[in-house]
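Removed from the display is one protein chain of the complex; every other protein chain stays in position.
Should a chain be cited, it is by its letter among A and B, assigned in written order, with residues numbered from 1 in that chain.
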Amino acid sequence: MKDLFKYGLVRGLLAMVIGTLAGMALVSVVRLALGLSIWNPDAAWTVGGILGTIAFMIGVGSLTDWYRAASGKPLGMHTHDNPDWSPLQRYLGFSVDHKVIGVQYGVFGLILFLLAGTFALIFRWELAAPGLQLFTGEVESLAGLTGFNTMFSLHGMVMVAAILLCIAAMMNYLVPLMIGAQDMAFPRLNGFSFWITVPSGLLLLAALPLGGVDTGWVGYPPLSTRAPLGMVTFYLGVYLFGFSGILGAINIIVTILKMRAKGMGMFKMPVFVWASLATALIQFAATQLIGLSFLMGLLQRVMDMGFFDIAKGGDVILYQHLFWFYSHPAVYVFVLPGLGVISEVLPVFARKPLYGYKWVALSSVGIALVGYLVWAHHMFTSGMQEYLRVPFMVSTLLVAVPTGVKFFSWTATLWQGKLIFPTPMLFALGAIMIFLVGGLSGPPNALVSTDLYTHDTYFVVGHFHATLFGGFVFPFMAALYYWFPKLTGRMYNERMGKWHFWLQFVGFSVQTLGQMQVGLLGMRRRVADYDAALGITTGQLAVTIAAFVIALGIALMIYNLIYSASYGEKAAANPWRSRSPEFQLPSPVPVHNFDHPIEVVGNPYDYGLKDSIYVRPISTPAAPGD
Amino acid sequence: MAGMVETTLPHSATQAELQASASKNRLGLWIFLLSEVFLFGGIMVSRVVLWGPTRPELEQLPAFFLTSVLLLSSFFMNRAETAVVYGDRKIFLNGILATMILGIIFLFGVVLYEWPFSGLNPANNVYGAVFFLMTGMHALHVLSGVIFLGVIYRNGRKGLYSPQNHFAVEGAAVYWHFVDVVWIFFYPAIYLMGVPPL
Partner (left out) sequence: MAKDIQGFEALEQQKNDKYMIGITVMVILLVMTIGEFMLGEVGASSNGWIWVLILIGVFKAYMVVREYMHIGRVFSPDEEEH
């Protein structure tokens, strides 16, 4: 029992329970002193959740170093983990090594990903046939329609959290390696950014036992003011999750701007680093706005402040503006790293230079900047001022330009290449095709005239699942397989990898096209039942079956990754003959990344050009201060 | 929040290491403040949408007094930072102390005077809601700034800052001034702009 306390996670969880109870007690004492009723669940869970999160952060050890600094003890210029720790202690505790943190992000991200996927399977089961199958209990309970609403709401938000974690995993692990740095700019802040996602993820999931959330992932008022208690921890969990995004993004930006290897100008960086920079540029600023909208929603529930209450002079549309100001750019946060991965993987397996490097690099930033100006296209039917519609339609269509640049680059890179097709390449190619489907189904939603008909139908659902699978899921899995040898020092099983790809590719194609079709035939989002007379029963059944096929593929991947991590064949240092700096290191990557500082002497993507190299170790002894 | 920027360094660090570290920390802090601009910008947008060309009827003189107190605190903060750059220990410590005291006066003024005696209640209507959101979010930042300054004062008395190594002081100063800049916009937005509804 006492042994367990050496794991930061265990200490954190215990502290969180104590902190939550203390917060609830505090609320009750204050209410008693003010002469109010002793128990107010909304207020108790809010304060309990905040104090619980702080207690978790203390318990896990993420604040220890800062406390030491504040009390005047020097911290040391170079951070490193306690060398006496066992690997398990490192991975279940507060580590400052960006590679460990990357893996922590990835594992927690995949856990949430599987959970959110399970929620989807549950409500897809319900939708497989007209009438009610699963949620036949009392409407207000989790066994009834509130349960259905909770499932799709949490599917959305837990998936968002999982995606944010997974892209943070990729950026944390890869960016310092790709720019030749020893670690991130702020290693302790990096550890903090990861660990705060754990208590906030738990709060988000606590919405399920606390009666659920029935607003969809958007949490629109006024419905959210009447939603079950789960709404409080839902708002609070996402709010605290935002800290991770903001602090992580600051870390990425400073790392990229200040810690590049010698000779690595901005236009000598690998494209994935550019994509990370663009992602961070969105994340560090826009996240504040979803934080604010959720904070205001929470304050309205807990303290009765009437921001969105018409009777008190409030405005519900304001919530939607604040919410979408983040939540639309967030989509680019999800896809930009993925698109960067595609650009990273294609040249390696086509053995050709990446076509139009500079344009691809700048297109990421272009998407990020245009992404700030398009949010209200989610609100064409919400009752906002009509004169806002056309400007937002035009700015939305503008996004297609930098995205098109990427497609041109990919096809031109493949053109006349000597293609080989290991699993990462299959996933990259699949991603391009799926993302194309997602991209082409976008304009009907962006144009006001057609959006008035497709809004809130399954057509929209099909569209954004295609963009997210093409922009995130497929590239993320390409990245998992591609960098797996770097992570573990072993190769995955190629056969299982290919099976996974084909199951997921075929399954997902059926799913997204099926969703679009039932949507155009009249299926609305967020509804548990539909009329058999719509003629969509077969389509819905096909989508449900496809969902389970995808789940099978992903189960295969999880098994493959876990099994190969211990029993796979030993990987060479550079199994893909890549030019990227991380592949010049041994597999798995040693603790301090680069024993010798590297310098950049060529271009990153000159595949197939004789005798050209990208990076080499600096042969002379390093100058002091490096 | 600004306390999260990693600051304290061992005395053995070389000048080049110190400069590289300060330059990273400074960039990180400024990007964080830019992020905060979006938070306060969002609050300002909410004020414009919800109050429009009106504002609540509020006492003018106390607000003017508090605003002046906060501006004065920024002056002492600047003085303290200049002093630490030139190794003027006494002015540095006294400046930090003055900044803290003025900050605490501001905080007490908002929480103990403005909140109970403004006649507004967060639950009554949108005037109360936005007033408490604006002043509350700002007060939270003042409070964190005061705590940050307390740490600086304590470590300053221990003699941890030198003309070569004082990024913590610069960070605290920049953060404090930022909180001041927010109030520069919040003061007219709450107390001066628009006409009270009849």
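The criterion applied here is as follows: a residue touches a chain if its C-beta (ideal position, glycine included) is under 8 Å from a C-beta of that chain, and two chains touch if they have at least 3 such contacts.
On a predicted model such as this, the values are computed, not experimentally measured, just so you know.
Asks: Determine which of the presented chains are touched by the chain that is not presented, and list them.
Replies: Computed over the complete complex, the missing chain touches B.
Asks: Which of B:49, B:101, B:143 or B:181 sits in contact with the chain that's absent?
Replies: Going through B:49, B:101, B:143 or B:181 one by one, B:181 is the residue touching the chain not shown.
Asks: Determine and list the chain B residues touching the chain excluded from the picture.
Replies: Residue positions of chain B that touch the missing chain: 19, 22-23, 26-27, 30, 53, 60, 64, 67-68, 71-72, 74-75, 77-79, 82, 85-86, 88, 163, 173-174, 177-178, 180-181, 184-185, 187-188, 191-196.
Everything that follows uses one rule, which is that only the chains that are shown with their structure count from here on.
Asks: Which whole number of Å gives the spacing of the CA centres of chain A and chain B?
Replies: Distance between chain centres, rounded to whole Å: 33 Å.
Asks: Residue numbers of chain B touching chain A in their complex, please.
Replies: Within the complex, chain B contacts chain A at residues 3-11, 13-14, 16-17, 20-21, 23-24, 27-28, 31-32, 34-39, 42-43, 45-46, 49-50, 122-130, 132-133, 151, 154-155, 158, 160.
Asks: Tell me, which parts of chain A touch chain B in their complex?
Replies: 66, 69-77, 185-186, 188-189, 192, 246-247, 250-251, 253-254, 257-259, 284-289, 291-293, 296, 299-300, 303-307, 309, 312-315, 318, 321-322, 325, 624-625
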